[in-house]
Every structure is written in structure tokens, then in C-alpha cells.
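One chain of protein is taken out of this complex; the other chains stay put.
The letters A, B and C name the chains in turn, as written, and every chain counts its residues from 1.
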Amino acid sequence: MKSLKSRNGLLCLAGLVLALLIPQIIDNNFYIDVLTLVLFSAFLGQSWNILGGYAGQFSFGGVVFFGTGAYASSILFRSFGIDPWIGIFGAIAAGAAMGAFIGFISFRYGLKGSYFALITLAFAEFFRIIANSVEFTGGGVGIFIDYNPSLTQLQFDNPAGYYYLALLMTVISLLIAWWLERSRFGASLVAIRENEEAAEALGVNAFRCKMYAICIAGAMGGAAGTFYTQKFLYLDPPIAYGIGTSVEMLLVTIVGGLGTIFGPLVGAFVLHSINEVARHYLEAPGLSMIVYGLILIGIVGFLPNGLIGLFRRRQKKMAGGDDA
Amino acid sequence: MLEITGLSKSFGGLAAVSNVGLTVEEGKIISLIGPNGAGKTTLFAMVAGFLKPDSGTVMFEDQNITGMKPHRICELGMVRTFQVTQPFAKLTTLENIMVGAYCRTSNRELAEANARRIAKQVGMKASLDQAADSLTVAGRKRLELARALATQPRLLLLDEVMAGLNPIEIDEIVDVIKKIRDTGVTVFLIEHVMKAVMNLSDYAYVLNDGVRIADGTPTEIANNPDVIEAYLGHGAAERMRVEGSANA
Amino acid sequence: MLDEFMLLGMMPAAVVNGLMFGAIYALVALGLTLIYGVLHIINFAHGALLMLAMYAAFYLFRHFGIDPYFAIVFVVPASFVLGYALYRWGIGKLAHGKDENILLVTLGLAIVIENAAIFFFTADQQTITLSYSYDTVDLGFVFLSLPKVISFFASLFICLLLWLLISKTDLGRAIRAVAKERQGARLVGIDVEHIFAATYGIGIACLGAAGCLLLPSFYVDPFTGNIFVLVAFTIVVLGGMGSIVGALVGGFIIGVTESVGGLILGESLGQIGISLIFILILVLRPTGLFGAKS
Partner (left out) sequence: MTKKPTKSTISRRSFVAGTTAGAAVLATTSIGFPRMARAEDTVKIGLIHPVTGFLAFPGAQLRYGSELAIADINAAGGVKSMGGAKLEALLGDSQTKPQIGAAEVEKMHEAGVHAFSGCYQSAVGIAASAAAAKYNIPFSIDVGVSDTLVTRGLENVFRMMDGYGRIAKDAATNLGLINKAAGSPAKTVVIVHEESLFGTGTAKLMGDYLPEQGLEVVEVIKHANPTRNFDNIALRIKSMNPDIVMPINYPGEYVLLARTLRQQRVDFAASYSVLGGGFNFKFVQEMTDLAENMIDVNHWYDPNSAFGQELRRRVEADGKFFTMEIYTAYNSIRLLHDAFERAATTAPEAVNAALASSTMDPLFMPYGPTRMVNGQNMGSRAVAIQAQNGDVQLISPTEFASAEAVFPRPKV
């Protein structure tokens, strides 16, 4: 067991070193950009994973934190001149606050399962309409971010800059998940996921744990929002609160492996790769997405525990070998 | 240690528990027995904070815990198990027990050490890395017990931990419970298996139709005509009801 | 600008208009609620399958001149067969009984269907014009478009048929038994997988009817179906998951809310009424108006 653990640690370290070197190794900005999108998806997926994978609270509206964070830092910059590298903390706070708000309403009234999933969907839609109708978000016109590459603007004139920022965020998200797997808080979340009543009987304060989880997910989503606006420079209500991002968050996580540290990363990598490869070979409109959808169904059909399940099974076998 | 007075609960006009009072003395094994539907589990649920009583109070170590949340009650040192076992299905035995152990420490190593110690105590050492949903019925019952024990309670509420076990398994678990009592943990249990009750209990309360009808030492209870009546009469009534509904 | 008096004057018309559309919403929601009530799955392919039904009606009209209302006769059975097959040999097999996997399979299915529609039908928006497209029924205070009136009554009729099917037939009894107690139903010899597939098929058949009824007063493109899905979810929750009467009443309530909300708050902000109802009903009465209490 011990050797397995240290070997896993080494593997992670090697992976990190490789990830750091990639912009040096791969002399191709497209790969860097796609990897950046992979990391971005993985980060968003991890935000969803903490609440959905570990705590078992599936949401269909994970985007609501992303959108809130995106608006927070954009508005802080536009209306108060606060640079995004400070604004991102505002976005994190706003995301967490949104988490607390939705969490309080949902968990206070004991919403679980589909009901929780649907109320998050409703909240995302609610805030999309609000963002569309009030002045300070720019309404339907949206918010334009000036093109101004510099570190203080969290804008970079080469893809490697965004890559490293996304990498940093992803590493932090992996560390959060790693900490979850080893901490009392994480154990409580998993216990709540498996059986909330039993967890409460054993001294787990389910309401508080779920609140913390949704706030962490919210904070992460908020940070992702700032990253997005500084890279793509425009924000409007459908981008901020559209269902597409919510779906992507749960997709990469479930495909990768629910409630696992690397699930969202693996899922994001595989799904983005499939999308890019399919798009490259199939130019006729629609065809690439048909293939993408079929592969998605295939993955679910053949790997019911997500892609991570593949590695897991192997690892379990190895662990068994060690014991013998 | 535990003092229940005037506890009542009804569901949609039907009284499940009415005006029940009882006392659990420290260091003893106390049983709560009664036929099916007598309100035993409802009583437990109220004591452990899972149901709000309509009236009455629950005092635990001189503190009023009526209506307190389950996790708070657990922190205070009283923990329950479930009649229908509620394992964290996808976690291993060790991880299951650790959830309980985390009640007293946030240190992972400490929690794991405690969990291993308790697994040994209840005889689950061999199945530590087994997923909970792959355990046998007896294994699950033990796990239920181990998890509760890991929260380091001073009062343990056991809801039919012997139901569904064979005589050998029952003997084993009776042994385990006695040992738990010997470590200074008070045990308050609901039980159906009369033999076990006789064997285990220092004192017993009998509930029927939500009302406390008798109490005493196991021998006194066994000879109490009210109790015999309640069990037999109800049993007979039950049989007739089943036959009646099958014809309908 | 409009003054309040005029708004008030338009209110009855807005209510009637809301009821008209509400009936079609109800029909879309009916499939969803049935599938949820029995299979306990949230069908993400719902919008895509609705779109498919609308295309079926569209091509039947374009190539064979079949009136969309008459096309119901063909589209509904075809939808049932498609739904049955999809579940029996697709969703049911691939999902391994896990909720999250059912979600992904239906999601994947939606992606495939929508993009297949782009590939085969192109993304071109299609509308049809019938000889009576612009005919209206004059109620005195409001003109109702004839297609909407036909759709309204057809929706009610289909709801009634479905209710009869569920409450009076053997299949319906089996469906209710499975919905209530899966294991028990299996024990008394009901082929649960068959009932699941049949339920999914009936749910999709409802969509087939809804597609035919929608086409004359709407348009179809590969993404049209999604326009009705969030509304349908709201109705399902409002009416109570699994409740047929609930879906109908919910459809009316949402239709009227949307219509009146639009009138008072404007057609952009007015949409907020739907999400507000959605949130409030989930918080205050998650079983919905007609849902069984758990």
C-alpha cells in the first residue's frame, strides 16, 4: 500500500512537471489553447464535482456561480476601476455568496436529488433573466472588456499565459479535491452523499457541510468566471447563465468519474479531444457532433463508473497483489 | 443518564407513542421490547433527534435534548443505529467506521486508528477494505454497531441489531454488546429476539400500542401476564388481519 | 405608453391566450411527467424528440400534403415505437441503472438527434402555412387563431385519453404498479422492463402529438424542442411529478403566468414568472399541486 501511495505521488509530481513544461515542449499554440480549455473545463468540472460528486448534490445550474463571478469582476473593473487580478477575489466572494444564498434556500427546505438539481436550473434561469433586465450588468447588451494584455489585467499576449493561469487554478482545484479525500469534511460529504440520515446519526452536521460544499463550489465557479471574461472579453446573460456551461460541468465530471480527484480533468481531456478530432475529420455540419454524442453514449454504456473507473480497477488489482 | 418523560407522537391523528416515560441508568443494558408497531422505533427516533415529539421531554445527562438535531445529540455522547441498516454503500468498512470516528477528531490518522481498533472490537478486522454493500446481513449489523461505537458514545441506542441473524451470529453479537457495556458504555436496545433480551438486559421496558405497559427485570417481564397477552393477542390479531386482507 | 387601464382591459385576452398555449405546454409536460413518475429519470432528450416529431409532421405536410392535425395518426404510433425501442434497447441497457448515467445517455441522445437533424434536414428554420392558418375564432374581446384553438381542444382530448389509458386499462394498472413499487410489481409477475419501455414510449407518443399540434402555430429547426423543455420541467414540478391532472393544470397555470407576466412586466422580464414559480413550488411544496406525498 505504502509503495503504491508514494508511486502515485511521484506520478502526480511528474504530471505537474510535464504540465509546466508543455508550453516549452509543444511548439504549437493551438495545442496550448486547447489544453487551456481542457484545464478550464476541468476546473469548472471540479467545482461541480465537489457538490455533485463528493456531496452527492447534483446540480443542473452549476453555471450560476460562473456567471456571478464573471459579472462581479467585470463590474468591479468597469464601474470601480478595480483590476481583475484583485477583482478575481471579488468574483470568488460573489460566487461563494451565491452558493450560500442558493444553498440556504435549497438545503434549508431539505431539497435533494432531482429537486435540488431542478432548483439550481431554475436559479440559473432566474438570474439570466435578471441580468438581462437590470442596468448594472449592461442588460442584454452585455459587458465588453477592453483588449489590454498585461498581467494586472489577467490578459496575456500569448496562449501560454492563459495556460499557466488555468493550470494554476486546476492545480488548486485538484489540491482541494485531494484535501477533501483526506479530511473529516470530505468524509462527511461522502457520508451525506451515501446516506444523509445515517451521517447525521453519526454526528455529521449535514446542513452545514452542504453549505460549505456549495460555497466552495461557488467560489471556484466565481474564479472561473473572471478567467473566462479576461480571456474572451465579452459577457452577456446567455454566456453568463446559459445551460450549456452547466451541462459541460456535469458532463466532464460524470464521464471522467464522479467524486474522484482526477475525474473532471480526465473527462475534460477526453471529451475535448474527441470534439477536436471529430471536428477535424468531419467537416459537414452536424456530423462531428453526431460522432461526439455517440462516443459519449458509448463511454457511459461501457464504463459505467467513468473513465477513472478504468484506472481504479487496475489499481485495485495491484493493491490486492500487494496485500498477498 | 437518560430520562424520558411524557413523550408523545402521533401521525395523522394516530398515536404512535403516547405519554411514555422511562429511565436508563448508567452502565446498564436496558431493553425496550414490544410487538411490531408498538412505537419502539418512533420512540428511538424522538430520543435521537430524528423526530420532533408532540410533547414530553428527553433529558440526557441532566441536559434537555428534546428536539435537538441528531448530530448535536451524537456530539453529546448518544448515538443510535438503524433497524434497517443504513451503510454508506460505496465506502469500505474502514471508511464507514471512520465517519463515526471523525465525530471526535478531525485528525485523519487518529480517526483511522480508532476505526481499526473498533473494527477489531466488533470482529470486523477481516473485512476492513470490503465495500459496505458487499457485506452479509450480519456484517452490516456489525458495521452499524461499529460506526456508532466509533463516535465514542456514553449511551448507545441499538435498534434490533439481531434481527435477521442466525443463532450463532446472535450469540456472537450478544457477546460483543456485553463487552461494550463492560467498557463503560450504557446500552439501550430495542429487541425482538426474546432469548437475547433475557440474556443481555439488566432491566426492560415493554411498549404496546404506543403505551408503556410493563417494566422490570427480564424474569419479571417474562412472567408478566400483561406482556404475554400483548404479545400473543397481538400476534393472533395480526394473523387474522393478514388472512383478512389476502381475501379482500 | 400603455396605461394601467388599458393593461387591465387586455387582461382577459391575455388569460385566454395563456390557456391556449398552456394546453400544448401541458402535452409536452405530460410525457416528461409520466417518464419521471414511473422511471424516476429526467429525460434530457425530451426537447430533441419533440423536435423530431415536429419535423415528422413538417415532412408529412411538405411531401404528402398531410394536414399536421391528421398527421397525429401516423406520428403518435411512430413516436411510441421509437420511444419504446430507444428505452428497451438503448437507454435501459446502457445506463446500468445509475441515475447519472441515464442523464448522460439521454443527453448524448439529444446531441446525436439534434445534430443528425442539422445534417439531414439542415438548420434552416421551417414553417408551414395551412389554408386556415390565418383564420380566427372571434370571442368578442379577443381573436383566437384557429390552429391554436384546434390544438387546445386536441390537447385536452389527448390528456383525457392518456388519463383513461393510465387509470382504466391493464397496461395502465401495470404502469401504476411499477411506479409505486418496482420490486413488488416484479414479484407479482409484471415484466418491469417492458413496462418501463412502454412508459417511455407513451411519453414520447405524447411528444409526437405535441409536435403535430405545435407545428401549425410555430416553426421548427433542430433546436426548437429545447424552447419548450424548461417550461415543461416547471409544469412537471408544479403539477407534481407523475401526475397527469397536475401536468394539465400546471400547463394552464404556467401558460397564464407567462402571458399575464409578459403583459405586466414586458415579454423579456415577464419570463421571470416561470422561474419564480419553479423556485417557490420547489421550496414550499416540492410534491407539487397534485403529487403524491412521500
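Everything below uses one rule, namely that a residue touches a chain if its C-beta (ideal position, glycine included) is under 8 Å from a C-beta of that chain, and two chains touch if they have at least 3 such contacts.
Keep in mind it's a predicted model, so treat the numbers as computed, not measured.
Engineer: According to the contact rule at the top, which chains on display are touched by the left-out chain?
Structural biologist: Those shown chains that the absent chain touches are A, C.
Engineer: Which listed residue, C:Y84, C:F228 or C:F252, touches the chain dropped from view?
Structural biologist: C:F228
Engineer: Against the chain that's been left off, what residues of chain A make contact? List them.
Structural biologist: 18, 22, 24-34, 37, 40, 129, 132, 139-142, 144, 146-147, 149, 157-159, 228, 231-234, 236-239, 244, 269, 273, 276-277, 279-280, 283, 285-286, 288-289
Engineer: Which parts of chain C are in contact with the chain that was left out?
Structural biologist: Answer for chain C: residues 1-2, 6, 9-10, 13-14, 17, 20-21, 115, 118, 122-125, 127, 129, 133-134, 136, 142-143, 145, 217-219, 221-224, 227-228, 231, 258-259, 262-263, 266-268, 270-271 touch the chain left out.
Here is the rule we use: only the chains that are shown with their structure count from here on.
Engineer: Of all chains present, which has the mean Cα position farthest from that of chain B?
Structural biologist: Chain C.
Engineer: Which one of the chains is closest to the middle, using the mean of its C-alpha atoms?
Structural biologist: Going by the distance between chain centres and the overall C-alpha centre, it is A.
Engineer: Taking each chain's centre as the mean position of its Cα atoms, how many Å separate chain A from chain C?
Structural biologist: Between these chains, centre-to-centre, one finds 32 Å.
Engineer: Calculate how many whole Å lie between the centre of chain A and the centre of chain B, each centre taken as the average of the chain's C-alpha atoms.
Structural biologist: Using C-alpha averages as centres, the distance is 42 Å.
Engineer: Quick check on chain C: which residues sit in contact with 2+ other chains?
Structural biologist: none
Engineer: Can you list every residue of chain B that touches 2 or more other chains, as numbers and ranges?
Structural biologist: Nothing qualifies.
Engineer: Quick one: in the complex, what on chain B touches chain A?
Structural biologist: Against chain A, the touching part of chain B is residues 48, 50, 69-72, 74-75, 79-82, 86-91, 95, 98-100, 102-103, 105-106, 108, 111, 147-148, 150-151.
Engineer: Okay, in this complex, where on chain A does chain B touch?
Structural biologist: Its residues touching chain B are 182-184, 187-188, 190-191, 194-195, 197-206.
Engineer: Which residues of chain A touch chain C in the complex?
Structural biologist: 58, 105-106, 109, 111, 114-115, 117-119, 121-123, 125-126, 129-130, 132-133, 140, 247, 250-251, 254-255, 258, 284-290, 292-294, 296-297, 300-301, 304
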